[in-house]
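What follows is a short report on a single structure.
Rather than the whole complex, this shows some of its chains in their spots.
Chain IDs A, B, C and D follow the sequence of writing; residue 1 opens each chain.
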Amino acid sequence: MSTQRVKEILSWYASENPGVKANLARLMNAGRLAGTGKFVILPVDQGFEHGPARSFAPNAPGYDPRYHIELALEAGCNAYAAPLGFLEAVAGDCAGDLPLILKLNNSDSLTKTSEPCSAVTASVEDALRLGCAAIGYTIYPGSAERNTQLENLRELILEAKAVGLPTVVWAYPRGGGLSKEGETGLDVVAYAAQIAAQMGAHIIKVKPPTAFLEQPEAKKVYEKFDLPRATLSDRIRHVVQAAFNGRRIVIFSGGEAKSTEAVLAEVKEIAAGGGFGSIMGRNAFQRPKPEALALLRAVMAIHADGC
Amino acid sequence: MSTQRVKEILSWYASENPGVKANLARLMNAGRLAGTGKFVILPVDQGFEHGPARSFAPNAPGYDPRYHIELALEAGCNAYAAPLGFLEAVAGDCAGDLPLILKLNNSDSLTKTSEPCSAVTASVEDALRLGCAAIGYTIYPGSAERNTQLENLRELILEAKAVGLPTVVWAYPRGGGLSKEGETGLDVVAYAAQIAAQMGAHIIKVKPPTAFLEQPEAKKVYEKFDLPRATLSDRIRHVVQAAFNGRRIVIFSGGEAKSTEAVLAEVKEIAAGGGFGSIMGRNAFQRPKPEALALLRAVMAIHADGC
Amino acid sequence: MSTQRVKEILSWYASENPGVKANLARLMNAGRLAGTGKFVILPVDQGFEHGPARSFAPNAPGYDPRYHIELALEAGCNAYAAPLGFLEAVAGDCAGDLPLILKLNNSDSLTKTSEPCSAVTASVEDALRLGCAAIGYTIYPGSAERNTQLENLRELILEAKAVGLPTVVWAYPRGGGLSKEGETGLDVVAYAAQIAAQMGAHIIKVKPPTAFLEQPEAKKVYEKFDLPRATLSDRIRHVVQAAFNGRRIVIFSGGEAKSTEAVLAEVKEIAAGGGFGSIMGRNAFQRPKPEALALLRAVMAIHADGC
Amino acid sequence: MSTQRVKEILSWYASENPGVKANLARLMNAGRLAGTGKFVILPVDQGFEHGPARSFAPNAPGYDPRYHIELALEAGCNAYAAPLGFLEAVAGDCAGDLPLILKLNNSDSLTKTSEPCSAVTASVEDALRLGCAAIGYTIYPGSAERNTQLENLRELILEAKAVGLPTVVWAYPRGGGLSKEGETGLDVVAYAAQIAAQMGAHIIKVKPPTAFLEQPEAKKVYEKFDLPRATLSDRIRHVVQAAFNGRRIVIFSGGEAKSTEAVLAEVKEIAAGGGFGSIMGRNAFQRPKPEALALLRAVMAIHADGC
């Protein structure tokens, strides 16, 4: 039975059918954070996105698809997210062990593109036959390939909804129109969260923003209204606000591998700012398993604290 | 994470996709019997099948669709099974609270038919949009309407499987070719379980059989091989054997309302005979709630004991 | 690589696409009779057709679906044929071990009908996903339900062919227009084989005929031309002739359980008459396994002798 | 290049698409009667309709499906018509040798029915993949199963037309409402030809009618207007008139086997009455091949004479 907090979060999705809500509930009722409305998700798409050696050489057991789902299970994550191949390699043997999120599009680092647009590499039908609780999809706000991305997303969200599957959107600003610094600038990240929410995403994943402001028109507003952005928790709060004033689930990625202290410090700010959780890939699976488990549980403890 | 017993049961369904296995696991990992591989399911289709007053007047709160899902939840059932209307009335508010089984066909008592054949009253698409973990379907082995029933069932099982939903088959022998006594005769009930299993049912629901033997050709065999049928547990064991030698989940209905002692005595025999559980409607929802909860928990305790 | 005999048999099916021919070759290249163009197939649909106790009580391990595929494999049968449930219970674990034939329609003995017509209980799509080498279908020539049966068969054959699957037709004369004796009468069995061949069956299964003649118009012809029918081998030869002069594969069922001597005597006549093999269910799986293996191998030896 | 006569006949089918007309032309431009607008067709569906021994015992090579197509080819028939199985057995090896007509429905003599209705045993798709020039279909005007028959025919004609295939309708009055004598009565046969023409048949096959008149209302008219019916050629002329005043191709069957003289005498009347040809099965394939060839060629000579 769902807690009051889970029921409250589900109430924000009142236009959805019971199937979508039930799967959102499944995500919130799994793992060590069950019932808190907080999330720690293990995503492992780096093999596809960055290549196998860059992803798994630091902790070689990670070449094996079984490693990650076991890590997510032992750590008590809410869900495990991966591309088709990684999920197919484990879903038959681990059916029902924890919620799975099938990433429906993926990019790689062999193809050079200034205007990124991931390929659609799996389908809603795949998500159903693999027993997934949600689909995932990456958009690159700022890419000139915007329309292809958003139009594919629109169709997949609609199709997924009809069969009871919610959608997690990875929103990573990138493209010819953005500076490198701008990709994680506060105005840009908040804007990316807004776009995902407006597209109908049920869960939105963004990077923790910096205090940098990319767009002159936006900068004027941030400065005019003196929007707080000094601390990361200020900025997290702003991004959550940008996603329908906190009525959409927004979770934050950990980004590149870094020290345990750095990760936990960042997570504390995310929690303090009202973030709904963390989606932590490389910082988890590139550590030796005991360290990874300790880290994930520490992250969970921080998020649980905020409840 | 599933227990060894749950994993063992899932291994019997090795031809299924991970989606079907994940939903079977969901059913086995919910409620007070989670992880035991045993089932207590609350079914409430009597409003449709027998009419509202016959079903709900004995305990008037049962007119309200919310009553039953709350009863199932509070008691700790593995699942709640009902026709479309009852599920739609609660699925939006209780999304994710417990596994739901949508009964895809139903019959009523206003139409008199010697050769029964339920109407298909809901679809696999409904089951998905309502967030169900399985579909349910009733067959009447012995009915002259056999082909219509089995051909509809075949299509629904195939369609459900493709989207990761398992099928629960209610197998109730009935029809012009069977005597009243024969409907619950051992040979006939075992045969009904076999038919459901051969159709591809994942979970089979039958009535506890009597020692009566209906078919002359079958009677000869039971007598020649002296198949034990004196006690109910003997007969349960035979029915479970008839469903692929115990490699399909077979659960038993409670039938008409009766005394608590009678119910529990029957359940003990079901458990002793290797039955996988009980599906108990009228004996639960027609009692006042505290009594119903006490009874359901006593039934669960008996089934849990056998693990 | 196929033998000359297998190539010769395949040449009779010159209108078929390579997929259908490849699956016919798979059936002829499996087991101890591989390459001979002869067949011994284990069919186990009696659980559905006659009920579980009548089928499996004589040899209780047969309640378990794994028993039969193991029996077929150990004996070296060309194929194992069964309804959906029995195949699903083993196909995932035994993938590729031996050719499977999915029986797409089935009848049961609980429903009483003077005009038999099996229910369609599985589909061509099921046959593909289960990795089958052929579909099977039962017709009851003589039944007033002829049109339903033949029209379903026509659609299934056409659909199966398009995806490379051949069809095995069980042709069992039965129905209000036939006497009990007539069901196995020579004229009637030969006619049933002809109907199956004209429908496009690739492999035809009939019962060994008696010398009885049912139809007055046919009787006149048999007598006028003095068609030999004194011995079973004479009658087998006539039935094979009736199936396109031997250019369609015709195999013969063993019928009810009987003594080993009786079975082998009958098989010798079948082989002598040019029958392409035996499809032997009850006489195999109702014996203890060592006896069943011995019998099946003796049957194979007889068929191999005739090559 | 088509002759003037063939062009003239094609002009009667001006509403048809070029594909249908091209196949009608193929039928008229094949064999010894090519270009004359006359037809001699070999049909072999008796194996299905009457059983194998009744059909083929009189001339045993006929059990072999290759026999008939060779007979049709050597004799110089316009086309060979048969059920699915017989065509499949030869079409691959004889592709393009002569026009084939696939009979899409068939009946058998094992099932007793007072109200005949053939089963649909093949499809337009089969006709295409087998390279046929036309489809064939039997109706039984007078049967209580009229609507099923005509509605199936309507759909098949429409479907066939769309892919360029013309339809040959076998119109055999039969059913509870007709006396045995009436089945070949002039009024009834003429009426059957009219029904076939009204259904959209391109070629109509009927039996040569007797002078008997079945229906009282019709009889009055035949007598009032003194319609000539004394000789077979009178009656043939009337039937051809009944099929759109000669603007539909009407051909006549030979019926039961009889003496060569009787056959040729009948054919002469058919030709004299303006019949478009003969469709001759048993009288051809039940004779030894040299006799059959001689007979078919004599029949062709008679029809050619009338040009």
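Simple rule for what comes next: a contact is a pair of C-beta atoms (placed from the backbone, for glycine too) under 8 Å apart; a residue touches a chain by one contact, two chains touch by 3 or more.
These numbers were taken from a predicted model, which means no experiment stands behind them.
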| item | value |
| --- | --- |
| Overall copies of the shared sequence [whole complex; 4 in view] | 5 |
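In the analysis below, only the chains that are shown with their structure count from here on.
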| item | value |
| --- | --- |
| Co-neighbours of subunit D and subunit A - touch as defined | none |
| Centre-to-centre distance between subunit C and subunit B (centres being mean Cα positions), rounded to whole Å | 35 |
| Distance between chain centroids, defined by C-alpha means - subunit A, subunit C (Å) | 57 |
| Residues within subunit D bordering two or more other chains | none |
| Arrangement of touching chains [line / ring / star / complete / other] | line |
| Of all residues in subunit B, those that touch subunit A in their complex | 1-2, 6, 10, 17-26, 28-29, 73, 91-92, 95-98, 125, 128-132, 162-164 |
| Touching residues (chain side subunit D, partner subunit C) in the complex | 47-48, 50-54, 57-58, 60, 63-65, 83-93, 106, 108-113, 117-123, 125-126, 130 |
| Subunit C-touching residues of subunit B, taken from the complex the two chains share | 12-16, 141-144, 146-147, 149-151, 154-155, 158, 173, 175-178, 187-188, 190-195, 197-201, 215, 217-218, 221-222, 224-225, 227, 238, 241-242, 244-245, 247-248 |
